[in-house]
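One protein chain omitted, others in place.
Going in written order, the chains are labelled A and B, and every chain counts its residues from 1.
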Amino acid sequence: MSNNIIELKNISVAFDGQQIIENMNLYIRDKEFITFLGPSGCGKTTTLRMIAGFQEPDSGDVFFEGKKINGVPPHKRQLNTIFQRYALFPHLNVYENIAFGLRLKKTPEKEIKAAVTEMLELINLKGFERRNISSLSGGQQQRVAIARALVVKPRVLLLDEPLGALDLKLRKDMQVELKNIQKRLGITFIYVTHDQEEALSMSDTIVVMDSGVIQQIGTPTDIYNEPKNAFVADFIGESNIIEGVMKDDFWVEMAGHKFKCLDKGFGVDEEVDVVVRPEDVDVVPVDKAMISGVVTSITFKGVYYEIIVEIKGFKWMIQSTDFQAVGSTIGLVVEPDAIHIMKKSQYSGLYGDYSSFSEEFDELSVAEVDEDEEE
Amino acid sequence: MTKKTSLSSKLYTALVFIFLYAPIAVLILFSFNSGKSTSVFEGFSLYWYKELFNDAATLDAFKNSMIVAVASSIIATVMGTAAATAIFGYKNKLLKSSIMTVTNIPMMNPEIVTGISMMLLFVFVGSLFGKTGTLGFGTLIIAHTTFELPYVILNVLPKLRQTDPHLSEAAQDLGCTPFQAFFKVVLPAIMPGIISGLMMAFTLSVDDFIISYFVSGTSSQTLPIRIFSMTKRRVTPDMYALSTLIFLAILVLLVVSNLVSAHGDKKLSKKGGAKK
Partner (left out) sequence: MNQKSSLMTKLSGSPYIVWAVLFIIVPLCMVAYYAFTDKTGAFTIDNMAQISKYADTFILSIWLGLLATVICLVIAYPLAYIMASKGPEKQSTMTMLIMLPMWMNFLLRTYSWMTILEDNGLLTSALNSVVDFINNTAGLSLDPVHLINTRGAVVVGMVYNFLPYMILPIYTVMLKSDRSLVEAAQDLGGNRLDVFRNVTLPLSVPGIVSGFTMVFVPSVSTFYISQKLGGTGTILIGDIIETQFQTANNFNLGASLSFVLMILIFICLAVMNRFSDDDGGVII
């Protein structure tokens, strides 16, 4: 309990009669890198704004170090935010932007100078003091925004999709840089993103959200290997989600075959969702296979081929380093540790079938998510 | 574009500009006329310029114009900027659109209607208190503020739309109260819009004749009203001298501001270049 820096208890928020967050409970430990991950409109930005104080919950309480902070205005909270489009002050230069928070605290000029210089070093922008904000690149602006927030020594840094506006290469660099800064300063980072890769590579803890409800909380490995339901399995990485029936502990039947697995504790003949990651399926000759199907499409992805195989009317995606001709029949093997069993949920049957899968479709939905999550 | 069309377009442009500037040229020419006529040039002289500076009534009117313009444009800018921020922040669509409709009225309505409508209000209110001489500086400033307000609001609103919506939040996040955040961050960001609104309000005020004509009393003649009463009779070239001076002042102002902004652009592009 004492290790929790922020606690959210029974939080609910609605806008214009629309429920944005429903009875949320969350504990955030001190010094951890926690990520709210979810699609646009899932309530992750609203949660962040509530912690920052820009949004008040309709019901429920927010605690900071055990003290209730409902109604405390943002300028009195020991948290700072990095905004989506940085929100740098255009009329001030780099130095003055970073010094802004210290000036408000009436810090002596000498200390300001030292602190700003230190920050500029941290973000690798030494010599940029007098530069105009508009003359900086997106990545540089981003770093100034980070420095501006960090210079006031917040206990917690809130980051609202901070890398959304950067291109892919810069984004990867900044991910590493942000993680390093967090480790070095030892402060809590609360990060909001819709990008699962970003979440997996940076976070200590990931909170997967959808429609205002927390779907799963866990480490990146937990979330990836042990998704709680079809939504999480589908949102994090690629997955085949197949309807199956538990025949007994450690035995599941799907696609007309009984597979050995590592899961137990389900009822006999209980219907379940089975997750099989595409990279965990092995291609073998048909006579040695557990199941077999016809290749309906194949795409070269560089390191591997992405193959869509139709098995008993369900399209699986598998990743293989070997080429398979479209129309050919191939055999597949799934090892017990590649199988993950989930209880049925409201998301069952909505995800995990690759029959309608196409590249364009995928890109389209990503573009949609990229839209601002203005609530 | 072919040579032929380019030539005809040049000719066309020249003709339009001759049309636009011919009366002004005539005006400037006759301001240097040694005779009293405004149609027959008798010889070069600066006589009318000297006359102008000896004409107490005109100088008085000029002073009045300045007082009204300064007072009304400042009031309109402060109130209009506050109004624009509020309008921008309103979530209620109906409220927003009805305020904008009312704001558009002074710009769409014929000036003569705006002028008489305010005159009627002032006279009516005056009569309620049994007074007759209600028209004067006060009513002039109220009327000018009213017709300047839409221009201030329409200059500030686009700037508000352009600024990062999180600017004020970022400032609060760093320790500003909402009030401080507005003055320290939002206001500087929309300053260009405020300045151009202020300048527009000022020039509209100096230039206005029709509305002032109906709401000013005898003691508060502005320059355009003075000019009007002089053009009722035969105009003497000292009016021409006056407008020549105004014209020159504006010309210099425009050229300077153009040079300044061009210089600023150059500086900016130089900086951008240095970055690469």
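Simple rule for what comes next: a contact is a pair of C-beta atoms (placed from the backbone, for glycine too) under 8 Å apart; a residue touches a chain by one contact, two chains touch by 3 or more.
Quantities reported herein were computed from a predicted structural model and do not represent experimental measurements.
Among B:Ser39, B:Thr132 or B:Thr218, the one in contact with the hidden chain is B:Ser39. Within subunit B, the residues in touch with the undisplayed chain are 1, 9, 12-13, 16-17, 19-24, 26-27, 30, 38-40, 79-80, 82-83, 85-87, 89-90, 99, 102-103, 105-106, 108-114, 116-121, 123-124, 142-143, 145-146, 149, 153, 168-169, 172, 178-179, 181-182, 203, 207, 209-210, 213-214, 223-224, 227-228, 231, 235, 239-240, 243, 246-247, 250-251, 254, 258.
Methods note: only the chains that are shown with their structure count from here on.
The part of subunit A that touches subunit B in the complex is made up of residues 52, 54, 73-75, 79-81, 83-91, 100-101, 104-105, 131-132, 134-135, 137, 148-149, 152. Subunit B contributes residues 163-164, 166-167, 169-178, 180, 185, 188-189, 191, 268, 271-272, 275 to its touches with subunit A in the complex.
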